[in-house]
Every structure is written in structure tokens, then in C-alpha cells.
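First comes the structure, then the notes that go with it.
Just one protein chain is left out here, and the rest sit where they should.
Order of writing sets the chain letters: A, B and C. Residues in each chain are counted from 1.
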Amino acid sequence: MGRMHAHAWRTAPRFFDLPRTPVLALLAGTDAARTAVAADAWGFEESTDDWRRAIERDDIDVIDICTPGDTHAEIALAALAAGKHVLCEKPLANDVADADRMVAAADRAAAAGVVSMCGFSYRRTPALALARRLIEQGRVGEVRHVRAQYLQDWLSDPEAPFTWRLDKSRAGSGTLGDIGAHSIDTAQWLTGDAITAVSAVTRTFVTSRPMLSEQIGLGGRAHEGAERRSVTVDDAAAFTASFSSGALGVFEATRLATGHRNSNRIEINGDRGSISFDFRAMNELDFYDATDPADEQGFRRIQANEVGHPYAAAWWPPGHGLGYEHLFTHQSVDFVRAIEGEETARPSFAEAARVQRVLAAVERSAAQQSVYVPVEGEN
Amino acid sequence: MGRMHAHAWRTAPRFFDLPRTPVLALLAGTDAARTAVAADAWGFEESTDDWRRAIERDDIDVIDICTPGDTHAEIALAALAAGKHVLCEKPLANDVADADRMVAAADRAAAAGVVSMCGFSYRRTPALALARRLIEQGRVGEVRHVRAQYLQDWLSDPEAPFTWRLDKSRAGSGTLGDIGAHSIDTAQWLTGDAITAVSAVTRTFVTSRPMLSEQIGLGGRAHEGAERRSVTVDDAAAFTASFSSGALGVFEATRLATGHRNSNRIEINGDRGSISFDFRAMNELDFYDATDPADEQGFRRIQANEVGHPYAAAWWPPGHGLGYEHLFTHQSVDFVRAIEGEETARPSFAEAARVQRVLAAVERSAAQQSVYVPVEGEN
Amino acid sequence: MGRMHAHAWRTAPRFFDLPRTPVLALLAGTDAARTAVAADAWGFEESTDDWRRAIERDDIDVIDICTPGDTHAEIALAALAAGKHVLCEKPLANDVADADRMVAAADRAAAAGVVSMCGFSYRRTPALALARRLIEQGRVGEVRHVRAQYLQDWLSDPEAPFTWRLDKSRAGSGTLGDIGAHSIDTAQWLTGDAITAVSAVTRTFVTSRPMLSEQIGLGGRAHEGAERRSVTVDDAAAFTASFSSGALGVFEATRLATGHRNSNRIEINGDRGSISFDFRAMNELDFYDATDPADEQGFRRIQANEVGHPYAAAWWPPGHGLGYEHLFTHQSVDFVRAIEGEETARPSFAEAARVQRVLAAVERSAAQQSVYVPVEGEN
Partner (left out) sequence: MGRMHAHAWRTAPRFFDLPRTPVLALLAGTDAARTAVAADAWGFEESTDDWRRAIERDDIDVIDICTPGDTHAEIALAALAAGKHVLCEKPLANDVADADRMVAAADRAAAAGVVSMCGFSYRRTPALALARRLIEQGRVGEVRHVRAQYLQDWLSDPEAPFTWRLDKSRAGSGTLGDIGAHSIDTAQWLTGDAITAVSAVTRTFVTSRPMLSEQIGLGGRAHEGAERRSVTVDDAAAFTASFSSGALGVFEATRLATGHRNSNRIEINGDRGSISFDFRAMNELDFYDATDPADEQGFRRIQANEVGHPYAAAWWPPGHGLGYEHLFTHQSVDFVRAIEGEETARPSFAEAARVQRVLAAVERSAAQQSVYVPVEGEN
């Protein structure tokens, strides 16, 4: 993720007309030697094993937080207090209390012109940004259904090894917080609507996994007889949701959907039309317009690479698609422009905190026999 | 549906080698004149406005019940008591009590060689029958996820007119019982597993609809200012489900999924593979085999029209697809063969009653704030 | 094909309101015993081993010719002379001379109200009939490109056995006449335009194939060491074509396109729009409208099962697809209606003869180093 952000900061000014040019000034990590190597590989000028160095430096304007979720609050609060603009990876925090403190700090800092934003990067997919525009224009009408599935399969094999992401004390949450959070943000953003209550279930299918003597990366396999460790987070989560508009949401997130490497799918049905998207075909949006003549109606597959599509004018000729990384390039672009006052930084920490509250409601419902649980602050 | 069944009975012996040849002896309806017209159009020898006539006739061996759900029990009980073989459309009954009485009657009759079967016709889709075979052979391994959506859109328009299907006193249930029932049966049949508990929500988006002075069919529109009538059934239902194997199900059924005329979709993910199906491409099954070499893995799209595929040998050359109607042709074939003892009639009334119990659990959960509700008899 | 036609004649009046009801009066074959068995299986009243019996009978109005191509002319001429309406399977004849004699006879008979039609059944695919309507309405504008591929694979295996279809003396032609003819007719019909010249190549990849001691059907394999017989027809044909409008056509037909059981594909690009179709998804048409707003343009996938689509109103609810057989049902419907003067029989023998002339030009070009060869009668 660090490599990805560095690439985005480096690429953004080469393709977009930015009011200021980002400089990769200082990479902060936990291990001095490894951080120095990474800084060199990723193109940073300097490195440190103490993130506070970045906050102390007057020549640094932006803090980009890509650390695990349990450290977000501390770093963000320090950075905002120092008047730094903050881009923070999602999820905003590992719990609602931390998220709320961050929102408060961001609001205070905003009065002094400090910009903050949370990195729900899928919002920067051109096809999804087009979907947002169509929905905003009323092209799907009143939304009735939101159907979101985030399907991965890297844990399908019951012998896939243990990683820190499966340890609740470090990761905070499992599939739900990691990828389910994306679906929640996307759904609320696309519809412009809030989830007010949920009924949820979570599941851990494989309760222990083998340890690797050395970390050999995803896809590796432990040797037979390896020590096993308990999985303390969810493998999958599913929930139904009510939106304030009355729409009905159905959400599912899993890392055991065999065959789905990264299918981030969302469908929205309204009384005038529908949209359908799968990140597997990230450059395309399916749009159905129920006001078309009856015998010509059909989902039209739009390649979102036209000059008139969000972000697309900066890139290749129509039909030459973009890859995953440019969600981050676009995020850097939007953040720099927000700093210069050209647009508003979105999602704000407040929006990201709303995602956090939905996640909390999902966990509460799952712990209470799936009973319908209101989302705090949305009722 | 009557026309469809008649066509199936007429077509079955022309393409399959049946031990006995069906004869369309008597069509029973409620209005004598209209039933006579239908009998002529559909190719029945005679007609009546009293279904009891069919049961009284010694030369009639089979009663095929296509009436609304509230009459199923009475007709089926009478037919079984008279020693007739009974094919009953789904859902088996409008409530569990009726369904149970039908199961008991079917069991009694079975001792005398009387065959009974419920018409969950989607089981007769060659591609789904192939999916069943693959799952039975262990090709998807241990099932973790079942994801079923039955999406229609004929009620998307809030001014689409009222019909009897929206009146609970006649239809018994709404979208849930009409199409959600198909998903439940398909899921339990494909996995060979039982749903043991559900957490559900139902929704009626459009609470009243205009009356038509005359019934003008789906897709018609009432004149402005038409009298409106309350919709007393669900427009949509969604629920999460636990299977006895530990698999997690997510189900959704709706008649307001704009753009989806009849998308009956199901995906199943196991630890060795996955299947994916949408009735929109009814001749094709997507199958993913996680035991393929790593760099050749992918969903393979199988055209289920080969000689070795279920039902397919009787039909056209490979690649020349079948249409919806032959689910019913195959059902007739299987039923005739079951009567002659060549195979077992499936789904039995008992299996259909299990679907009924899941529907009842869904309704109970929806009425109790989505709390997790066990399915009666499955725990 | 006989079974298919019989099913179509039987099915047509059950779903369409026909002015007259077809009766399967007499099946004519070559072997008396086998024809009698088929007549019984397919639902004919009587059978004969002499097709002249059908022409002699006053109570028979229609002759439906499903014999091999080398007998079409003789039967059709006799039938037309006797005042019978004639539906003749494609290709109309095995050579242009025969086709021309049939056209002349059809023209003479037409003066006396006798109807004749050639069985290019793909015209009766609802999605293609919708494409024809859109093109006729100018929705794709001036046509520039026609791209047609008819891909099958039943000869991919070099050990697939010899059949009569690979013997030029019996089949007349190979892949070109069998399936390439369909693409030619479809292209000329959809565009309303004539192919005026072609440049072609044909290829026989597997020049001999093993004989089976008994015919064991497609997909069977001969025993090792079986006697081999020379293949005297083309396995594949490809040609570029000029249309009278100036459009450029690219055609390909093959029986060795591994993985394609029956992919009958056609794409048409005009200056206002495009259509795309593959028989593999026979109920769907992709339509692109270049007059849509720039950022909403995309191929829209139309399910051609709406009340307003060709043939569709007679069938199931929207979204419940049709199968291959109903091309023939629709053909029967159109033919009966043409006999009663309700519509014009299309394709006429004259239209079918134009396909024959294109096939002849393809063969001439292939025999002359692919040089550009005009289609007789179109220049």
C-alpha cells in the first residue's frame, strides 16, 4: 500500500494539471533499515523510523497515513494539531470512539484551512464516479435496492497460512472491516443516502490456520505439521440494511468466495433505472434506463474512458483502460486540489466515521442473534 | 401455466422414450365457458368447471394441479385418496399446516404405489442439473457460500396496476412465496443440505396501486385518477441463512429490480470450486475448479447441451439451446418415469414442505425485527 | 430436421392465432419401414416411401421439403406444378441452374396464388428480427461493416468419423453451403442489401477420416485402423464481400472452431449505430446507438422477449427465453399466414437463389486464387 501511494503521488502531476507538485519527502516506518530500503525503492528522499519526525518538519505539508488501523488516530491527531493536511487510509479507525476523536480534530483543523480526507479509493474509479453522477442526476430515480458483494478467495484453502490480518488484536476486524467497509462507503456515497439499521451475521469458517516459519506471502502453504494458530476475526459477513430513503440493502463480504480474486460488485435498482458494476471490469459501467422505448431497453455497457467521463480526459484514448493503481492517482489529484481550495475533500473524516458506525452496528447485530440494530447517529 | 403444462405433456413423448404416453384428457377450471375455450386451445379432449370430475374418472391416472396455492391441499388430498398420481405446482401450499397434511397424505398413498411430486421446475434446467451432479461428486468441496437472487421488475413502475397476486388473501404471499421459494428449493437441492435458521426482512415499496377497469395484463397502465387498492404482500424479501453444513446463505427476491425481467441467479462457493448460474443464460453453467493448475484457473462456461448432460441427449445438436418451457417437459418426463418406477419423484411433498417451513421462518423473522429464527423441523 | 419441422407444425397453432390449423398428414421418406416408425414418433397420420403420393393427394395443400439438397428441385417443381404451397429447406438447391428453375416455377405458381418459401430459419429468431426492424428504421444508419462468423467444432478432432456430409457427391457443398449459407442470407436480409462480389478461400484441414462400421452419430470415434475415406468438401470457408451499398463484409464459416458448438455471430456497424448478435445467446441483441449522449453510449443488451418484440407476445413472460426450435415454429406461423394472404412469404425462392449465386461466386473465387469475383445477377 505504501508503494501504491508513492506511485500515485509521483504519477498524478504527470497526467493532471495540479496546482502544486507533490514531493516524496520522507517515508516513516517502524524498522529503520527496512524503511530505508523501501524509501529508496519507492522514490522517497529520506526515511525515518519515527513518524513524529514528519510532523515536526516545517517543509512537510501533507501526512499520508498508510499504517495499520490501530495507529491512525494517534498519528492523525498529531498531524492535524500541527496543521498538516491529512490523508488517512481506510478504515478511519478501529473503533467508533477513535473515529469520533478524529472527526472532531478534523473539524477544528478545518477552521484553519487544514484539509483531511479518508482513503476510500474505490470512489475514484471512473466508472463508479460516472454511476454517482447518473444517480445524482436522477437517472435511476428513487432507489429501492442496493446489492453489494465484495468477494475475494485468498482464504478459500483451509491450509492457507495465518497472517496478522487474522489476528483481531492487530487487525481490529476481519473481512468486514477490510473489504466490507468499501462496500458500505460505496453504497452510501453512490446513493447519497445513509444506512440507518442493519441485521447481520458473521462467520469464521476456518478457525485455525498453520503458521509459516517465515512469512512466504499470500498463496504460500505451510509445511505439514506446522503449528496452528486461532483465527480471531470473521472470514465473512453478510447483512441486510435499511437506508434512510427506504431502500433495502443486501451486503456480503468474504475472503472464501472461490474463484473470485477481487470481485467488488454493486447493483442499484431505482424506479427509473439501474446501475451495475463489478471491479473485475473496472473500466465499464452497466446502466439501464427504464425511460428508453420499451423494445430498446437493456443494460448498456459504458466504457468509462471518454473525455466526458470523470478523470478520463487525462488518460489514454477512449477504450484503452486504466488499472487499479489510478484510484490512488485520482485520490492524490483530488487531495491536492482540495488543499488548494479547488474542490472539497471527500470522503471527509465525518463520512468515514459513518462507515465506522455501520461496521459497529453490524458487529452488534451479529452478536445479538442478527436482530435489527440501528446505526448510531443515523436515526 | 396451464398452457405451459399442456405443452409439456404433449411434447415429452415426442422427444423422450417414455414408458407411457400422456393424454390430455380433461381440463378443469372455474368458469365452464372459458375453460372450454382453453381446453380447445391447449389441446384437451374435454373440459369441466368441477375438478372433482377428474378425480371420479377411472380412466384418469394423473392429476396435475396448477391452481392458486390456497386450493392445492383440498385437491391433492382428494386426488391422493382416490389413488391418483399427483403433480402439484409450487408452492406446495399456502401454509405449513396444509403442507404437512399433504405430506402425510402423500406418504400414505405412496404405500399403495401412488406417486406425488411438487413442481419446482427449475430443478429441470439442464445446466442446474449439471451443477447438482458436480456438487454431488464433490467438485466444489465443502460448501461455504450460497448466494441466490431472484430478480424481476414487473412492479418497478409505481403505477403498474394492482393484480390478485398483490392481495394476500388470494396469493398467500408476495414475492417471497412466488419466486423466493424457487431460490430456497434450488439452494437446498443443489447443496443437498438444509437451511436451519434465517434472519429476514421484507419490504413493500409501493403500498397501493391503481385498479384497472378491466384486467389489461402486466405492463398495462391504469388511467389517471383510477381507484387505488392496498398492496398486502411483500414486494421484496431478503434473508441470511444458515445451512446444516455450516454454509452461509444470502437470499434476495424482488419484483422491483429494474432491468431484470427474470434473473434467477445462484452462486455456490466451496473449498474446491464454485458454480455460478443465471437463468438469463439458462443453457450455460459457470464452473470453477480450484484444483486446476494455478495459472489456468478460471470460471469455465459450459454449454449444457452435450449428449452427456442431463436431459440434453433428447434434444438438438450441441449448442442449439433450449427454452424455458422444457423445464416443464422434463418435469413431465421425470414424473411419468417415476410412475413407472424408473426413478424417484423429486421433489417429494416432504421436500416441498421443507421449503414451506423456510418461508414460514422468513416471515416470522421479518415480523420480529429480523432476529435469527430456526426453521421448524431442521434443528 | 424432420422431427423439428413436425414439432413446429404441431406447436404453431397452440401459441399463435393461425387462420388455418396444420395437420401432419403424410410423412414421405425413402425406406418404408423406417419412415413408418418416424411417422409414428413424430405424430404424422400416415407415411410413404414415395413423395409423389403427397403431391397426388387433393387433401394435402402444403409440401414441406426437408430432403438433401440434390432432390429439392425435382420435388419442388412437381409440387408447384400441382398447385401445392411449398416450404423448402435451405439451401434452395445444390446449384444455380436448379435454383433458377425453382424460381421460375415459383413465379409461375404465384400467379395462381401458390405460395413458396425457403427455410432460412434464423430470420425467425426474435432478436434478429428486432435487429432487422432497427436497421430498417435507420437506427444504424448507413452500413459500413458486416462481420459474420458461423463457427462449429464437430470436426475439430481429426479422428471424428466420415459422414455423408463430407461427400461432395451427396452433400453438394461442405461448411460453406451448410452454415455459410445462413450467414449470407442473414447478412443480406438484415441490411436489405445485396452482395455484389466476393474474394474467397476454402480449406479442407483433414483430408481423410475413418469410416465407422456402423453410423454411431456425431461425437463417436472409429476404432483404430478403421478404413479412411477422402473428405471431398470444404471444412472451412472465408471471404470478403462487397455490398451494393458499399459496405464491406467479412465472412467465415467453419466446423473446426474448437469450443464453438454453434456460434452463429453477426455484427453490423453503421454510421449511426451497430448491432451485434451471437446465436449462443439467442434471446439477446446488442444494440449501440451513436446518437445517445456521449457519456452514456454503450452496447445495450436487449432481451428480445418483450410484448413489442417480433414473435415474442405469443410466448412466456418477459425474460423467460425461447429455444432453437421456435425458429421453425415461427416459420410455420409465417408460412400459414402467407398462404392466407396475411403477409408475404419471405425469403422467396428468388431471395434464396441470390444466396445460391453468392455461394457459387465464393467457389469460383476460391478456385481462382481468391480473385475478386462478381456475383451473377447483382451487377
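Going forward, contacts are C-beta pairs under 8 Å (C-beta built on N, C-alpha and C of every residue); 3 or more make two chains touch, one makes a residue touch a chain.
From a predicted model like this one, the values you see are computed outputs, not experimental measurements.
Chemist: So one chain is hidden, and I want to know which residue out of B:157, B:306 or B:376 touches that hidden chain in the complete assembly.
Modeler: Answering carefully, the residue with contact to the hidden chain is B:306.
Chemist: Which residue, B:154, B:189, B:205 or B:287, contacts the hidden chain when the whole complex is considered?
Modeler: B:287
Chemist: Which parts of subunit A face the unshown chain closely enough to count as touching?
Modeler: 3-4, 6-7, 10-11, 14-15, 41-43, 152, 154, 218-219, 260-263, 280-282, 303, 305, 307, 316-326
Chemist: Which positions on subunit B touch the chain that was left off?
Modeler: 130, 134, 284, 286-287, 289, 292, 294-303, 306-309
Chemist: Under the stated touch rule, tell me which residues of subunit C contact the chain that is not displayed.
Modeler: 140, 144-145, 147, 149, 153, 156-158, 199-201, 203, 205, 236, 238-240, 242, 246, 248, 250, 252, 254, 256-260, 267, 269-274, 276, 288, 290, 297-299, 369-372
The working rule: only the chains that are shown with their structure count from here on.
Chemist: Going by C-alpha centres, which chain would you call the most central?
Modeler: Of the chains present, the most centrally placed is B.
Chemist: Rounded to a multiple of 5, how large is the rotation, in degrees, that superposes the C-alpha trace of subunit A on subunit C?
Modeler: The two chains, subunit A and subunit C, differ by a rotation of 180 degrees.
Chemist: Return the distance between the CA-based centres of subunit A and subunit B, expressed in whole Å.
Modeler: Subunit A and subunit B have C-alpha centres separated by 40 Å.
Chemist: Could you tell me the distance, in whole angstrom, between the mean C-alpha positions of subunit A and subunit C?
Modeler: Computed from C-alpha means, the inter-chain centre distance equals 53 Å.
Chemist: Could you tell me which residues belong to subunit B and also touch two or more other chains?
Modeler: 260
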